[in-house]
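Before we start, here is the structure in question, set down as structure tokens.
The other protein chains are all here in position, but one chain of the complex has been omitted.
And now, subunit A:
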Amino acid sequence: MSLTVILFYVMAALTLVSALFVASTGNLVRSVFMFFVTLFGLAGLYVFALADFVAITQIVIYVGGILVLILFAFMLSNKETLGRLQEKGQAFIGFNNLPSAILALLFFGVLVSMIFKVMPDQLEWIANSVANGNTFKATDTTTNNLGINLMTRYLLPFEAVSILLMMVLVGAAHLSRKESGA
């Protein structure tokens, strides 16, 4: 077993365990910080998929932006609201949890059956790409490829997303503006 394989399993275990903790703990603030560990483990898994740009983007956006925003929301809300949110039922599997438990189990079943049906090791297009040499090596630079594709093939979605973000910015500025007495 090489070091990379060991690292892969360590990352995967870290992601799963921390995600379980995030979902099960009653302490909301701790679960947010644990979510950071989950995202970090996921970023590691992205690196194993040779998507290092996605990995770093995930850390910049989720850790630097979204997690900090969630924490701001916590710190600005009052303690009673937080306390009510943190109240938990006693039983691990109670009547209130039944719908979500069923949903989770069903979704898990769907995922497992899909993995077994697709058989990712024997996909035809992957075999074709390997045969044609249309693959990435770990040492290749992916950034140039990403940039060129974003500016040519995916220009319309890219622009649509930027317009959406612009609308969000305008909306946020409007909401946070003080009402003037005009």
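Observations on the model:
Criterion: contacts are C-beta pairs under 8 Å (C-beta built on N, C-alpha and C of every residue); 3 or more make two chains touch, one makes a residue touch a chain; residues count from 1.
Here, contacts and distances are computed from a predicted model.
The chain that is not shown carries the UniProt protein name "NADH-quinone oxidoreductase subunit H", picked from "FeS cluster assembly protein SufB", "SoxAX cytochrome complex subunit A", "Branched-chain amino acid ABC transporter permease" or "NADH-quinone oxidoreductase subunit H". Listed residues A:Ser77, A:Ser129, A:Thr142 or A:Ser162: the one in touch with the omitted chain is A:Thr142. The chain omitted from view is touched by exactly one of A:Leu3, A:Met119, A:Leu156 or A:Leu175, namely A:Leu3. On the side of subunit A, the interface with the absent chain consists of residues 3, 27, 29-30, 33, 36, 52-53, 56-57, 59-60, 63-65, 67-68, 71-72, 74-75, 141-143, using the contact rule stated above.
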